[in-house]
Structures are given as C-alpha cells and as structure tokens.
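Excluded from the complex is one protein chain; the other protein chains are retained at their positions.
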Amino acid sequence: MRYAILLMGAPYSDQASHSALRFARALLARGHRLETVFFYHDGVYNAARLAAPPQDEPHLVDGWAALNAEHGVTLQVCIAAALRRGLMDEREASRHGKSGYSVEAPFELTGLGQLIDLGLQCDRLVTFGP
Amino acid sequence: MRDGETPAGDLLVILRHGSHGTSWLREGLDAALVGAAFGREVALLFMGEGVLGLLEGQGQGALGQKGTGPTLEMLEMYDIEALYVEEQAMARYGLEQRDFLLAARHLDDTAIAELVERHALVLTF
Partner (left out) sequence: MKLHIVNCAPDAGRVVQQALSAMTTDDRLLLIEDGVQGALPSLVDGFSGIEGRLYVLREDLEARGLMSRHDDRVTVVDVDGFVTLTEQAEQTLSWY
C-alpha cells in the first residue's frame, strides 16, 4: 500500500516524532511504500538542520534523512508553517535577506496543497500529533 | 438546523481549538482553504472547544495577532459551505446559533460519526 505520514509534533518536546519514525520503519519493513512525510504545525522543527541532540539520544533529523536515502521517502515541510518559525532553506533565506539557513535537502519546503493531494491519493494517511 | 443527511465530500477538517490560544484553529482553517482552492469539496466540523472558534465578535490579540474572524468570512468565497458544529459542545459552552458568525448544522454524536464516514480524508486539528 502507499502510505503518507503527517507529523505535527515538535521533536524532543513531544513523542510524536519518535512514534512517527518508528511507524514509518515498521510499515516499510512490511513491504509498503511510504511516499512522503509531511511536516506541519510544530512538526516543521523536525527539519532543523542544526539540531544537535546528545549522542545517546535518537537523532531525528538523521532518522528522517535516512528514510529518504534508503527508501526514497520525500520529506515535505509546509513552507508557511516553517517560515513563521524561522525554518527556511538557502533560497528562502536569501529571499528574506537572512544570513544562514536552517533547512536543507533532503527536506523540501512545499505548499499545504501537497498535503491534501497526498491525503487523497495515498491509500493511507496517518497523523501523529503532539 | 438539524439534518442527518450530509453530503459526501473529499475533505473534512475537524477544528477542536478556539482562536488565539494556539495556532491550531488558524492552521486547520488554512488546510481547509487550500483544499478548497485546489477544487476539493471541503467541510468543517467545529468540535469541543472549537465551537468557540465560530463566535461572533472575535478580534485581534493585544499585540495585533490576527484573529480568525476574517478567515471565517472568507470561507464562503472559497465555496466552503458545509459547516457543522457539535451540539453537545454548544450546550457545554452555553452557546446558541445566534452567537455564531456563520450558520452551521448542529450534530449529535451519531451524526458526527456519519459525517466522518462520508469523507475520503479527515484531518483533525
């Protein structure tokens, strides 16, 4: 089956990110396809490239990136929710006159319309909230 | 207004928060507007504390934070006309239809379950 995940909890504040990553690995292990993880609300903080958790804790940003590298899962971040919270890629940063940037590939900034399409086109959309 | 017959649609957005305290109401409404802008049939259910989101007379925050009143007024422009409100929550907050900015159908638990059933995609905020 084709799955998508909607994640709306902030990393390390809520269990949502851990639950979602765990669920993602389990569904892939069962032979399903995970099209996309969509980050909305405080879930956008999962895309913060400067996240530096202690070494004995799960590294969520790396965890998401590994899903992309190993299974081609696209990591889509709602651009409106991200910009408000100071999360932007190099292109948006230069557009807003900021030095430095906080989001990088494989995370991509995208519109909320993607979420609706995913929800209607995939067989299953599973939401993890805070 | 009471009516068990609710039309089938693409997207049901369930709003369970009032304005200002968190961004849930705004971000939920944004999802609904985007769905409608993409040509989807969208319905809204104001549930629990979300019934306060329909209140007339909501304003800006003290720092000028935008309220959701203007967004609610845009719903019709986006052809989002299927509005529902949880009857039990209205009673809980002591609200009646005349307190609301927009007309919404009142649903009991059975009707809420039916409404959910009729939508291909349900997002809870």
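Letters are used for the chains, namely A and B, taken in the order the chains are written, and counting of residues starts over at 1 for each.
Throughout what follows, a contact is a pair of C-beta atoms (placed from the backbone, for glycine too) under 8 Å apart; a residue touches a chain by one contact, two chains touch by 3 or more.
This is a predicted model, so every value here is computed, not measured.
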| item | value |
| --- | --- |
| Given A:Q15, A:S94 or A:Q121, the one touching the chain that is not displayed | A:Q15 |
| Option from A:L27, A:A51 or A:A66 whose C-beta touches the chain left out | A:L27 |
| Chain A residues that touch the omitted chain in the full complex | 1, 3, 8-9, 15-16, 19, 22-23, 26-27, 29-30, 32, 124-130 |
| Where the unshown chain meets chain B, residue by residue | 14, 16, 47-48, 86, 88, 109, 112-114, 116-117, 120-122, 124 |
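What we mean here is this: only the chains that are shown with their structure count from here on.
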| item | value |
| --- | --- |
| Inter-centroid spacing, chain B versus chain A (mean Cα positions, whole Å) | 27 |
| Sites on chain A touched by chain B in the complex | 6, 40-41, 80-81, 111-113, 115-117, 119-120, 125, 127, 129 |
| Residue numbers on chain B that touch chain A, as the complex places them | 10-11, 23-24, 27, 30-31, 34-35, 37-38, 40, 120-121, 123-124 |
